[in-house]
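Missing here is one protein chain; the remaining ones are kept as they sit in the complex.
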Amino acid sequence: MVFVIRRILQSALVVLVMSLVVFVGVNVVGDPVHILISDDMTKEEVDRFVRQLGLDRPLHEQYLHFLANAARGDLGNSFVHGEPALKLILERMPATLELAFAAFLLAVIVGIPLGMYAGLKPEAPASRAIMAGSILGFSLPTFWVGLMMIMVFAVILGWLPSTGRGEFMTWDGLRHLALPAINLALFKMALVTRLARAGTREAALQDYVKFARAKGLSPSRVVLVHVLKNILVPVVTVLGLELGGLIAFSVVTETVFAWPGMGKLLIDSIQRLDRPVVVAYLVITVLMFVVINLVVDLLYAALDPRVRLREMKA
Amino acid sequence: MNGNTLVVEDLKTHFFTRAGVVRAVDGVSFEVKPGEVLGLVGESGCGKTVTGFSILGLVDPPGRVVAGRILLEDVDLLQLSEAELRRVRGARVAMVFQDPMMTLNPVLRIDTQMVEAVRAHQAVDNEKAFQLAKEALQRVGIASPEERLRSYPHQFSGGMRQRVAIAIAMLNRPRLIIADEPTTALDVTIQAQILYEAQKLCRESGTALIWITHDLSVVAGLADRICVMYAGRIVESGPVDAVLDAPLHPYTQGLIGSVPSRNRRGSPLAQIPGMMPALTELPPGCAFRGRCARAADACAQQPDLREYKRHLVRCFHPL
Partner (left out) sequence: MSARVETLPVVPKPETPLRRLASEFFASRVATGAFAALMVIVFMALFAPFLAPQNPYDLATVTVMDARLAPGERGSAGFLMWLGADGAGRDMWSAILYGLRISLGVGVASGIVALAIGTAIGLLAAYRGGWVDALIMRVVDLQLSFPAILVALILVAILGRGADKVMIALILVQWAYYARTVRGSALVERRKEYVEAAQCLALPASRIVFRHLLPNCLAPMIVVGTLQTAHAISLEATLSFLGVGLPLTEPSLGLLIANGFEYMLSGKYWISFYPGLALLATIMSINLVGDRLRDVLNPRLER
């Protein structure tokens, strides 16, 4: 229990630090006036805005103001859409999460078995093919593959729609989800495969695997219980962090497939200099990351009993 | 036949590596009777562990058994299919490994690891298997077994872990247990306890025990018979008293002489000069030739195992 509380406090600290970083980045590194103010205002409007936003106040006051506003959920209004930036981001979040989770599931469901097979039978031709495929997988530029996928599956073959999102959990929705999810998953699939293979190879050489065989256990039990549980620990840790990476990287896939998620909004906002939305995106994403890291830490402790013991002693 | 639990005939296990063929086990033969303790003794690298793995069919590539017969109560294990062999492992032949820390899976609870060993061979349900596990732990002298069963391996001490491993080995009442240096990683006091308990268990249940070790002093108190291995072959074997009191092979004599003991306090430890040759570069003829004070021209031939004064010896010039 103490362990859980400690982790939560640490996470809160990280959120605070990141808010400081975002704040400093926006208000100190970039020209604060430029970053928070639309480019086509007159000088009087700018001055009024500056006073209104309190940008002529000392920095620490500004920071507290920023935090207070953020806690209330007020991160400014979008220049382009005129609506609260936070609201815009949150509206788009479900789409991004749907995509990210789908890709995550794909990467795990395909990557772990492939990696385990390659780890258990490293000399088999199938294993070599899997490893070659994994290098291809993380060398492929995601956006280019996306384009090619549209080309082949939508334009030439006409099997799947090329852009847009269907309704959640419907057949049409799944048809629209298929290509983007596979596209986003490819890179991670390659990484998961390599990770699972490395872990499996290491685990398979351990004495406890030989001992399990000496007990006369069936090979499937040896693999699925003894080996898998041991590689789950390192794999889960990495996977958890990768989920965050997927959410971030969905920016690319959303752009290619015109998927209406946060990432596409971010790119559009960067290009249109709609900075409040950019800030809102950063705040939300950082929060998500911290929460994900926290969950991964707790999961890690749940899966590996040795960690729990260490933490209790500490 | 002859009521032996295990008969190993001319076992050869070779490893086919890039550096050459490693003849880890090169023509090993011995028998073990029910309830008997056989000590398989030799220094590191002589092939004793590989012998143990060969019996259970656990030799991993690039190694494999290339010749010989292994008769477990008249069934040749080398002729069995993998599925049949799996039924033998853990049920009729069990093995205890050397390093207790690594033999138990660190992320699984003890009861999981014991129950699965039972249920792999006996058609019982979880509760019954749990009961059997509990009894097995009690028999090896572990107090409060129920609590222990729900723990993880890292919560045990080394000696306890090894007792658990022995308990697992005994769960399905095997005819033969192969113990590969099980006490090497433990304190001397724990070692003595475990030796005593192992001996007791075997006497009580009629299980044959092969105790693989490099430590002569362990074997002296425990074994009924002893086989001395060198460079993949047995060089001497016989009843333990006969071999240790009156060794016939120069290597055995050297082994005995190099054990530090109270009677020779103050005098320098006797060493066997030289090192065991790498198993890829075995010299022709007697493998011990390079280190033997009694080597002569005849030793350029590979000596056979011959009966001599109640032991079997592989030497042209036994002591």
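Every chain is named by a letter (A and B) in the order it is written, and numbering of its residues begins at 1.
We take it that a contact is a pair of C-beta atoms (placed from the backbone, for glycine too) under 8 Å apart; a residue touches a chain by one contact, two chains touch by 3 or more.
What you are looking at is a predicted structure, and each value in this text was computed from that prediction instead of being measured.
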For this session: Please provide the labels of all shown chains that the missing chain touches.
Result: A
Problem set entry | From A:4, A:17 or A:64, residue that would touch the chain that is not displayed | A:17
For this session: Looking beyond the chains shown, say which of A:5, A:71, A:155 or A:169 touches the absent one.
Result: A:155
Seminar exercise, completed: Contacting the left-out chain: of A:104, A:259 or A:289, that is A:289
Exercise. Which residue from A:130, A:160 or A:266 sits in contact with the chain not drawn here?
Worked result: A:266
Seminar exercise, completed: It is residues of chain A that touch the chain not shown, namely 14, 17-18, 22, 25-26, 29-30, 35, 132, 135-136, 138-144, 147-148, 150-151, 155, 162, 205, 241, 244-245, 248-249, 251-252, 255-256, 266-267, 270-271, 275, 278, 282, 285-286, 289, 293
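What we mean here is this: only the chains that are shown with their structure count from here on.
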Seminar exercise, completed: Given the complex, residues on chain B that touch chain A span 56, 58, 86-91, 94-95, 97, 99, 102-108, 116-117, 120-121, 152, 154-155, 165, 168
Exercise. So in the complex, which bits of chain A are touching chain B?
Worked result: 206-208, 210-218, 221, 225-226, 229-230, 233, 303-306, 309
